[in-house]
Every structure is written in C-alpha cells, then in structure tokens.
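Removed: one protein chain of the complex. Kept in place: all other protein chains.
Chain naming follows the written order as A, B and C, and within any one chain the residues start at number 1.
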Amino acid sequence: MSWLLPLTVALPFTGAALGVALDHWLPEWVKQFPALVFSVATTVCAVLALAHSGSAPVHWFGGWQPKHGIAIGIAFVGEPLGAGMAALAGVLATAALLFSWHYMEEAPRLYRVLMLVFLGGMCGFALSGDLFNMFVFFEVMGVAAYALAGYHIEQLGPLQGALNFAITNSIGAYMILFGTALVYGETGALNLAQIGKTLAGHPPDALVVVAFTLILVGFLVKAAVVPFHLWLADAHAVAPAPVCVLYSGVMVELGLLGVARVYWTVFEAPFGMHAPAVRNVLLVVGVATAVLGAVMAFLQRHLKRLLAYSTISHAGVMLAGVALLDHVSLAGVANLVLSHGLLKGALFLAAGVLLREFHSIDELRLHGRGRELPLLGVLFGLAAFGLVGFPYVGTFLGHALIDDGGIELGHSWLPPLLMVASAVSAAAILRAGARIFLGWGPKHDPLLAPEPEERPPEGRGSGPLMVLTVAALVAAGLVASVVPGLQDGTEHAAAHFMDRQVYVSHVLEGKPVDVLPDVPAVVHRATDASLAYGLGAAALTLLVTLLGLSGRRIPNVLEPPVNVLKAAHSGIVGDYVMWLTLGTAVLGGVWILTLTNR
Amino acid sequence: MIPLQLAALLMVGLAGTTVVLMRDPLRMAILNAVYALTLTILFLVFQSPDVALSMLVVGGIAYPIVLLAAIARVRSGGDE
Amino acid sequence: MSYLPYIVAAWLFVVGLYGIVTSRNLIHLAVCLTVTQSSTYVLLLAIGYKHRATAPIFYGVPVGSRAVDPVVQALTLTDVVVSVTVVALILALTVDIHRDAKTVDPDEIEAFRG
Partner (left out) sequence: MNRRARIAVFAVAAAGLTALLVASVIELPAFGHYQGAYGNQLNREAVAERHTTNVVTATVFDYRGFDTLGEEFILFAAVVGVTLLLRRHKDSEDHQEVLRKADDDRVRSDAIRVVGLLAMPALFLLGLWLVAFGLVTPGGGFQGGVLLAGSLFVVFLAAGFRPYAHLTPAHWADFAEGSGAAYLHNFLGSGTRGTLESDGSMTLLNWATAVEVTAAMVLLFSEFLESYVLPSVRPLP
C-alpha cells in the first residue's frame, strides 16, 4: 500500500495547482468545492495509510530503491505515528475548510489554495524519511503558514505576527539545514536510516553534538518550546481562527515529531550511552515550557492568545513525554497530540464563532454576552474540560501514560508539575468561558494583559455549519481516551518508532516488520497514580478557575516576576532572535560538556 | 586550496559582512548584488556551475527587482 | 587552511544573525536573513568539493573522471529558491507594515505587549 503515501502530498498539491490554474475559467459556485474535495480525499488516503501502517510501507520516489546498500532516492515511511499525524492533519484541515465555507469573505481562493499547500506540507513532513526532504517540507509548511498568518492585511497585528513567525521559523530552518550539512559531511548520507547506520559506533564528537543541537533547535522553534516559543502567541493571536486550528493542532506537534524522528533514527546511535544527558536537559526545557505557557495563558484576556499560550503549555508537556525516551511515554505523547489537536481545534473554532457573532474576542468585553449562544457555551466548556486530564476524558490517556513513564524512570517529581501546568492552562480557558458564556466574575481584571482589539471579519452571523464542526471535533476529542485498543496500538507503534536497528534494516534492506500485532480491543484500567493525578488536576483546575473569577489582585510578591514575564514577550523580533541564539548556545554548550567523550 | 578559491572565499566573507553592516537600504541592495556576484565566483571555483548560474540570476534579477520595488515603495511613503 | 571555507560559512551565519538582531529596517533585516542562509550554500558546496576534480557534468569530460559531489549542488539549488521566496514574503509584509504603521523599524512596531 506504499502508493498511498505520496498521494497525501500529491492530492492537496494538485488541488492547489488546479485552484490557481483554473480560477479564471470556473464559475463562482464551483470554486468552493475543489479545496474541500481534495482535502477530504487527502484525509481518506492518510487514514487508509494509517490503517495499513502495520507493515510500515516504504515508498521510494521514482522507484529508486537503495542500491548496494546505499539509498539514492527519497523515501516516505508509513509507520503509524507519522501516518497518524498525516491523518490528524487531514481531519483538522477538512474541519477548518468546512468551518470557513462562509467564514473567509476576502480573497477566499488564495486562502483555500494556501490551506491545501499547508496540508500537503504537513503530510510530507510527517512521512518523510530523508533529512533534507524534511527541511523542504518544513519550508513548504512554513511559507504557506507565514502568509496565512498575515491574512488580515489591513491591521498591524497580523502583519507583525506573520513577520515574527516568518523570521524566527526561517532561522530555525537554516539551523536545520546547517546541521544537515554537517551530518552529510560526516556520513555522506541524507536518508535517515542510512545516516543512523553510518553513525552507529561513531563516537559523539563535537560535530555530531552540534549538528544534533542545530537540528533539534530548528524543530523546537516550530514546536514553540521555551525560549523559542515567542513567535507562536503573536502568530496565533492574529491568524484566522481556522488557520489556528492547523497551527495548534498539527504544526506545533510536527516540530516534536521531527525531534523524536531524528533522535531515534539518527542520533540515538552515537548518544545511546549518554541518554540521561539528553533526557535531563529536554525534561527541564519541557517542564519550563509547560509551566510558563500555563502562567502566560492565565494572564491573557484575548481569547486566541490565551489558547495559544495553552498550546505552548501542552507542547511543553509533550516535549517532556518525548524527553523521557521511553516507549510508554512516547505513546502518551501520541495520544495527547490526538486529543489535544481535536479539542484545541474546537476551541479555536469556537473563538472564531464568537468573533463573528460579537465582533470581539476579548474575554472582558464579551462578559456575559455568550449567554445568547448556550450550545456553543456547552461545547466550549466541554472542550476545556477535556483538556484538564480528568480520568478517562479527553487528554487523560496521554497524561496518564506520560506520568506512568516518568514514575517508572524514577522522575516522580515530573507528574505533579505537569499536573499543575495542565490545571492552570485549563483553568485559564474555563475562566474565560465562564466569563463569556455565564457572565461570572467581574468585568475588570487588572491582572490581564491589555490587548489591542482584533478587528473582526467583515461578515456576521455564524450559521449551523460552524457550530456543527465544533461539535464534531469536541465529541471526537472527548472520547479519544477510551477508544478500545488505542493504548496498546500506540505503545506498539512507539516501541517500533524507537527501534533504530529495525528501522534501518526495514528501510534499507526491505526486511518486513509487523508494527501492530493483533491487539485486543480493550480499554485498560489506568494506574492508581494516574487516576489520582487526573482527579488532582480536576480539583486544582476548579480552584484556579474560581480564583481567576474572584477578581483578586495577585500578591505583591508575584508582581515583579509577572511583569518581567510580560515584558519578555515583547513582540519585537530582535528580542526573539536574541533568545533563539542564546537558547541554541546554551543547549549546545551543555551537550558539548556532557555528551562528548573527552 | 588554490589561490583563486582563497581569494573568492575572502571576498565572500568580506562582502557578506559589508552587506550586514550597511544600514542604508538602497546601498545595501547594491552591495547585496555584489555579494551575490562574489558567491557566484566562489561557486564557479568550487566546480558548481549550476549553482553559480542560479545565484547569478537570483542575485542579478530576482533580488534587485523585489528589493528595489520595496525600497521605492517605502521611500515614497506617506502619500496616501 | 583546509578548514577556512567552513569557518567562513560559520562566520556568515553569525554575522547574519547579528544583522537581524540589531536591524532598524525590515528591508535590511530581510537581506541579513539571506546572508544567514547563504552560509549554508558555502558550507554545503565546500563539503562536497574535491581537490583536482571537475564539475559533475560529463560533457567533454570522460565518464568516470574525478568529479565533485553532485548532491550538495542539488541541495543548494533548492536552498537558493527557498531564500528568494522567504525574502519576497518578508518584503511583502514590510510594504504592508509600512502602509499601516508608517515605519519599517522592527523596534517601533508595537502591536503586541505581554
């Protein structure tokens, strides 16, 4: 079934190309359809690829199979985690396009064409098994995403958001390329399996460590991990809501997929002996991201910006899960990506409905006005609740598996911290929801950052199609933790994902694999610890939500650090690039000292 | 390393630095074309004629057009 | 001496970043971004170079002659195209920003705080 894999890129690209080529020759009413048709077709292909991912089919473009053990072409590898990401991208892109059927009134054709290119870029990145090809698709995603961020060209905010996004992510891409060049110089290979094979037994010298750092940082910029996260809130706050669905639900997570993929296929070979050095650094970075994102989310009143910081917080939790370097936690990350993507997508679309109905997206201005939309309020509340990690609801399975992995590896400090982070970020969303849809809490709150008003789209009214899309995403997201067999399936997939030797022999020598042996379709009982953390998170969420609605001032002690935090998120791209450079230098420095044999 | 390569490399390093240090956009656009030319020469002496050609057309046609149009647009500012 | 090309590449990367961090003009900033990117061209082509070798074009040269690496050249070609696209996008944003804010100084655009 390897022919399915290239279709996930070819279909959206063809749709985009035809959309431009035939634009002047098609009647107006026909134009709506192609984007949606191609998006649905892409989703079908990606889901089929996921269904057949048990044998992890490998597609060599142009038929250029490896010769004399050397990869000469570019390969797509349809292993379950990559195919799953492509499928999620397809589902969310389809939801976004459905939602925007009546949403985008300006330049809709350009918008749809860019969405299709964006989708193709994400699928290609998720499936590619070639380091340089990953860079190419990183840029395809990037270029489409930068332009979409600046969609509202008549306002300054979107322009600056798009600019910060484009500059920081481009620098990240060039770091990836610099690292790729170093790797190519050392190994003479670009295929991930080939590089991994060549680097096996190679000592971790400065070249390998720096190449790893550069490639990792490039992906972490996309994944919005502290201190590389600064662009994300700016870009999310201003991009059209349906575009945010793809940013938050897939693009950020693809950054983490990139990290995981290059680590396990390539760098695990030279670093295997020093895994704790990699693990500890990434754990610290992940937890810092989770906590900082949650705190910043709590300080926002601009709903989309609030959701954006909550995404940063979740990206931190996911990075912590990857950082444990353990297959159970990696399976947890996969589950978290799925449930978070669906629920966060629903929340962004709900924010889009609010923007259209009330021409504002400011939590305080919308105080109580959401009472006109009870159904949307219920959906909003359910989606936010799903992000808490309450036992067997929404993101629970992901959190539980990451916690289990952490405890098993002796990092018992990790679960409480992640619990606090997810509780605070969920509380921020629930607080906003309670203010908007229930009219609870005061109308003024000095805690929240002042925010420039976002100018709404021209159109008014939301229409049932939009709310229906939100409802479908919420429903799918809430049950993601109790899909029979999902836990076992992702654990097998994660274990395969981490097995470099099997990957190498499978890709280069065509040795068959069976990634997903018949798993029983059951839902496992969660461990007592993860149930306790789930309940704890729920209690804490409730507490923090009420605290947020009480209108209390923050204690004076906390004011300086909060102000420093706010000031660091300055919106000035020079600052962002400074942080990017500093973060790279520190990460690389730490790893040079801990990873190299000297 | 042959002397030609050494000279081309030093010119690239120098021109790249000058481009960054030049703060006037119009002069920088011109310097950038010079920088592209030094890169073209470097690629030629690195035995990469395809890349050199590509750099030449990009540095000689594409960059100047978009840069000069943007500079002119920004300079003429405030006319609306 | 035999590492000079790589050192020049590293230098260009950092100099470009310096330009971006200190820039007072988005057009200048866009060009600095291309300087950062040009470091990867130099690095890639330097890595693939071989002494006393021809270009990988066997036109008037017998097949089997010692030739430099063709793969890095293919990668650099893609890289050059990417740089044009990014510059074009950033300049388009710059033109729009100038229309709205009457400035192209990244430090003076203040759409976001906190």
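Rule of thumb we're sticking to: a contact is a pair of C-beta atoms (placed from the backbone, for glycine too) under 8 Å apart; a residue touches a chain by one contact, two chains touch by 3 or more.
Quantities reported herein were computed from a predicted structural model and do not represent experimental measurements.
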item: Omitted chain - touching chains that are shown; value: A, B, C
item: Hidden-chain contact residue, picked from the options A:Tyr103, A:Tyr151 or A:Trp264; value: A:Tyr151
item: Residues of chain A in contact with the chain not shown; value: 6, 9-10, 13-14, 16-25, 60-64, 67-68, 70-74, 106-107, 110-111, 113-114, 117-118, 120-121, 124, 132-133, 136-137, 139-140, 143-144, 146-148, 150-151, 153-155, 178, 182, 184-190, 205-207, 209-211, 213, 567-568, 570, 572, 574-575, 577-578, 581-582, 584-586, 588-589, 592
item: Interface residues of chain C (partner: the chain not displayed); value: 2-7, 9-11, 13-14, 17-18, 21-22, 43, 46-51, 55-59, 63-64, 67-75, 77-78, 81-82, 84-86, 88-89, 91-93, 95-96, 99, 107
item: Touching residues on chain B - with respect to the absent chain; value: 1, 48-50, 52-54, 56-58, 60-62, 65-66, 69-70, 72-73, 76, 79-80
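Methods note: only the chains that are shown with their structure count from here on.
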item: Distance between the centres, which are taken as Cα means, of chain C and chain A, whole angstrom; value: 28
item: Intercentroid distance (Cα basis), chain B paired with chain A, Å; value: 37
item: Junction residues of chain A - those touching two or more other chains; value: none
item: Residues of chain C touching at least two other chains; value: 94
item: Residues on chain A engaged by chain C in the complex (per definition of touch); value: 132, 136, 139, 143, 146-147, 150, 153-157, 159-163, 166-167, 170-171, 173-174, 177-178, 181-182, 184-185, 190, 233-234, 237-238, 299, 449-450, 452, 565-567, 569-574, 577-578, 581
item: For the chain B and chain C complex, residues of the former touching the latter; value: 1, 5-6, 9-10, 12-13, 16-17, 19-23, 25, 28-29, 32, 35, 39, 42-43, 46-51, 54-55, 58, 62-63, 66-67, 70-71, 73-74, 77-78, 80
item: Contacting residues of chain C [partner chain B, same complex]; value: 1-2, 4-5, 8, 11-12, 15-16, 18-19, 24-25, 27-28, 31-32, 34-35, 38, 41-42, 45-46, 49, 53-57, 67-68, 73, 76-77, 80, 83-84, 87-88, 91, 94-95, 98-99, 102, 104
